[in-house]
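See below for the structure under consideration.
Yeah, one chain of the complex is gone here, protein chain that is, but the others are all in their spots.
Moving on, here comes chain A:
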Amino acid sequence: MRNALSGWLALVAVAAPAAVPYPVVRPGITLAFPADHGAHPGFRTEWWYVTGWLRTAAGEDLGFQVTFFRTRPPVDAANPSRFTARQVVFAHAALSDPATGRLLHGERAARVGFGLARARTGDADIGIRDWRLRRTPDNRWTTQIFANDFALALDFRPTQPPMPQGLAGYSRKGPRPEQASYYYSIPHLRVAGRVRRGDRIVPVTGEAWLDREWSSDYLAPQAEGWDWTGLNFDDGSALMAFRIRRKGGGTLWAGGALRRPDGITTPLGPRDVAFRPLATWRSGATGAVYPVSQEVSIRVDGRIARWRLTPMFAAQELDARRGGLPVYWEGAVRTPGGRGYLELTGYNQALRM
């Protein structure tokens, strides 16, 4: 589960849903690869979301995220213009460097047409101008990102099969069954590549997590935002947990999954997941207060397991409003026996999707 779109995405999404027949997400599908790595252009929104920890040869830790969103605005399909915004692609990338305590980020957006942006079907290949994320036939994922302050050229090699979320890939997000998405993750991706900060290019290795999700009706109107985490444990197990917060407080929905090293996956329902804030950080830029350190508890087989998430550093807020995305917190976190990312949305302003 992923993402943080509002801005354009919200504008696109709320307008005249009746005019465009978006497919509805229903249970009972079977994910098929590599087709489901590729785009599902009928759905309103979709994303490819890679987060992970990197280590340089000098032993420095870095966090990174590379995100591509695809949306289908409610435009008239009869428009013969090449500019028609049949599909719009947004991308976002960030690099967390604990040495500076700062987050570098960059963004791109474009409507398809004129070959400037693409989101192919059949297999993963999505890009805007020179930014790109794709899967090669030898099952390697690769990305190139060129922002002002930094650049990423990373390869991701899966070490485990994809991990369908919810009911075989049908992941419910709210009280109504159509408030849901198709969702799978690929945890434990082995990373190799290069990172440029300023003019300095260093080789890196590390471990990442890919989230793939597509939906037409993601967020219930009474939802404010969500907390999400995806953790790669050193023993090869993986945990995804989220909760959707209700406007005015409380939890509207929750869910997740735990996959053991042997491949056995336990889906987690709304009663099986809890988030407890341990420490907050107030953003000087936006004034938003984020619970950057949380305790995640899940109930598996009648027992409660708890993990304490500690951020790499506190200031991992992203103000992506210029690029049509909202203000949110997306940070590298540590936990005993594992590492991953924590995403906190809707803390500055309620999200609309």
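Here is the rule we go by: a residue touches a chain if its C-beta (ideal position, glycine included) is under 8 Å from a C-beta of that chain, and two chains touch if they have at least 3 such contacts; residues count from 1.
Just so it is clear, contacts and distances are computed from a predicted model.
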Protein name (UniProt record) of the chain left out of view, among "ABC transporter permease", "2Fe-2S iron-sulfur cluster binding domain-containing protein", "PadR family transcriptional regulator, regulatory protein PadR" or "Polyketide-8 synthase acyl carrier protein": "ABC transporter permease"
Residue among A:28, A:80, A:198 or A:250 touching the omitted chain: A:80
Contact with the hidden chain (one of A:50, A:88, A:219 or A:273): A:88
Contact footprint on chain A, counting only the chain that is left out: 8, 11-12, 14-16, 73-76, 79-85, 88, 109-111, 114-116, 129, 322, 324, 350, 352
